[in-house]
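What follows is a structure written as structure tokens; I'll ask about it next.
Rest of the complex left out; these chains stay put.
Chain IDs A, B and C follow the sequence of writing; residue 1 opens each chain.
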Amino acid sequence: MSDWLGPQEWMAVQLSLRVAFWATLVTLPPGLFIAHVLARHDFPGKQILNGIVHLPLILPPVVTGYVLLLTFGTRGPVGGFLQEFGIVFAFRWTGAVLAAGIMAFPLMVRAIRLSIEAVDPRLEQAASTLGASRLWVFLTVTLPLILPGVIAGAILAFAKAMGEFGATITFVSNIPGQTQTLPSAIYAFLQVPGGEDAALRLVAVSVVVAMGALILSEVLARRVQKRVGGA
Amino acid sequence: DRITVFAAASLKNALEQVASEFERASGHQLTLSLAGSSSLARQIELGAPADVFLSANVGWMDRLLHNGALQEDSRFDLAGNKLVLVAPRADAVQMDLTSLAATLGEGRLAMALVDAVPAGIYGKAAMEHLGLWKGVAPQVAQADNVRAALALVALGEAPFGIVYASDAMAEPRVSVVATFPTETHPPIVYPAAIVAGRDRAAVRAFMSYLRGDQAWTAFAAQGFTPVGVAHE
Amino acid sequence: MSLSVSLQHQFAGLTLDVAFDAPPGVTVLFGKSGTGKTTIINAVAGLLKPQGGRISLDDRVLVDTAQGIWQPPHKRRIGYIFQEDRLFPHLTVQQNLTYGQRFAPKGAPRDALDQVVDLLGIAPLLSRRPNLLSGGEKSRVAIGRAVLSAPDLILADEPLAALDAARKAEIMTYFERLRDEMSTPILYVSHSVAEVARLATTVVAIENGSVARCGPAADTFADPAFLPLGAREAGALLEARVITHHDDGLSELEAGGVPLFLPHVPQAPGRSLRVRIAAQDVTLALDAPTRISALNVLSGRIDTIHAGAGPGAIVSVLTPAGPVLARVTARSVKALDLRPGLPVHAIVKTVSIAPEDVGG
């Protein structure tokens, strides 16, 4: 493997995995929260929240990256604030996580929201008559029932994070070992004549990794489904 | 007649001006498809309906000529550019390139992809030529194109960046703090050529219009520098 | 504890306007399909916000639309046995059963899991998931889940509909225990008077969204005009005391000085219990019968005769044991010249006081 991939590409593979993993993990709690809010609550501004969540999907990634740079960069309002607490995104792999996470967010929210909407509210009612508060109902009834959807959302997010390029490179640019993810490396190879072979190797790695994650998620989801599902 | 021009996106402003003038003068219709040179080159290789290719670098032009996708004798260098070091306007002071590594410290040097995108390749070559590359390499933040590198400097995220003079000129938030001597890097040129099999009177008319003074005014206005003899 | 309900709510096809008090014990809601029983229960549980009304459990106000009071369901401490089972599909039977326990207050009196599981006959199912259960198994688990949450009030919406008679009788006995030992009030929806007569303390009959009749069970059942679900369901309740248990499997009871023979009842001698005698199980004779298989004969005088719409009539007989209803044909009324004041003998087959009609 290390023969086949140069050390720099190897680093990119590792970094991409790390970024995708953390992007998925970090977006999961807010994804659950927002999905629940959108699925089960009505409030003024709901459509606006929904729109904001979908923005990264609609905007060209470059624009998203630029917006991230403006807000989470060291000179940005949020970035500057967080910097005081030692949290820095600019030019760090954490920034790549942020970018990938934000790009993946709408996919995750949609998947989870659909699952929540499919949960029979009568089961949640039953739980509440048994004494479970809203939070407990969510944790003990809703969450286990939407697990297949959460897994689906997570894998979508992971896949998206593995493939994300435009926003990431715009926000944290491409620093080998720190922010150079697989797609950045692939992109670079494709920019120069004759780089196709090297790009192809990296594409193959991407595909293998993502397929692995996909199969894992299917197995997990199926196990969960079997517990809950039909005869 | 309708002429389709596949051109590097960085030529957009100049070409749009040229296009409207040419259309008025010649009566031909001009369609501009603006994208990255690599995309355009591959598309031409695979049969895109382009008549003229304007590349931002020599590499893709060479490859297409080599493949026979372009008409050999039609190639010429349209314009050139200069490479400059920029800093955010607020803390801009003229400086010596050799002190870059020291001044940079922990800060980032924004460049386009140093192995893939022309501005990055030129920049890296220049730094290597000046013996500075080793010192700054770990600090380089590579953007996917030169405009993104410029944005990093303009927003103050990177204290320095290496970009084209043409871009630096139009960005009010940055100042040029040093210019790379021409001999430190391969010549920066934007070559043009007719796509193989697309040689028609109208296309030729456009190619010669591009070489003319009127077109040159437009390129010069965008900060491009002259190449070859035509405009010296 | 005592529940007080007053409700106004309007649906497309139903205008609900009811008010009743459910004193401690079991309050049975009778009514045909679609009269609003489930709707009332949902409002008590907090699953329906009524358009108007007030519901309180002793001092605890659960809803008061006038004052804007609203307790969410999880604060109400209610064990709701739903008309459909609503088991949690992702939990095993055991986890379903213990679900409510973690939310119950620490000191709340509750039955042991094992005991309830045994009673419901679901021990072999504990590790299964609900989707692999039969209809009756599901409804038993649902009962267990509600009662094990140590509720202050039990709402039971036709909980036994899917069960066979033997299992029904066992679970009725258990509800009785909850009512008496745990003194948990129960609001119980049923379609069958016979099924719940022994349980009922109070009866509320709903018709088209309003209370048609409401009162203590004994009075209501003794009223020959109370036929919420048809004449077939009429029957009176007698208060009786256990005298002794005989070797042949019969228990001897006494009601107002009159001996009654019943198939073995579990109560110890001296204990009181309530016996329901269905009107259709009573034959009236003008002469004291002899040499017949019926063991129980209650002598008395006819109080009222309530002629129904059909060929039958409900005759109320005042006996030392209390009022007894008999359902007879109009033809017999004429043939025997039955009229108020006439002395008659009410022949009750021992065995027709079925186990589920006897309760403590």
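Miscellaneous remarks
Assume a residue touches a chain if its C-beta (ideal position, glycine included) is under 8 Å from a C-beta of that chain, and two chains touch if they have at least 3 such contacts.
Since this is a predicted model, take the numbers as computed values, not measurements.
You only see one copy of each chain, but the structure file as a whole lists A x2, B x1, C x2.
As a working rule, only the chains that are shown with their structure count from here on.
Taken as a graph of touching chains, this assembly forms an open line, each chain in contact only with its neighbours along the path. Think of the whole protein's Cα atoms as having one middle point; the chain whose own Cα middle lies nearest to it is A.
With centres taken as mean Cα positions, subunit C sits 90 Å from subunit B. Rounded to whole angstrom units, the spacing between the C-alpha centres of subunit A and subunit C is 56.
Per-chain Cα centroids separate subunit A from subunit B by 35 Å.
In subunit C, no residue reaches two or more other chains under the touch definition. Counting only residues that touch two or more partner chains, subunit A has none. Contact residues of subunit B toward subunit A in the complex are 36, 38, 41, 59-60, 62-63, 108, 110, 113, 115-117, 140-144, 148-149, 151-152, 155-157. Across the complex, subunit B is touched by residues 62, 66, 69-70, 73-75, 90-91, 165-166, 169-170, 172-175, 179, 184, 187-195 of subunit A. If you check the complex, the residues on subunit A that touch subunit C are 122-123, 125-134, 136-137, 140-141, 144-145, 227-231.
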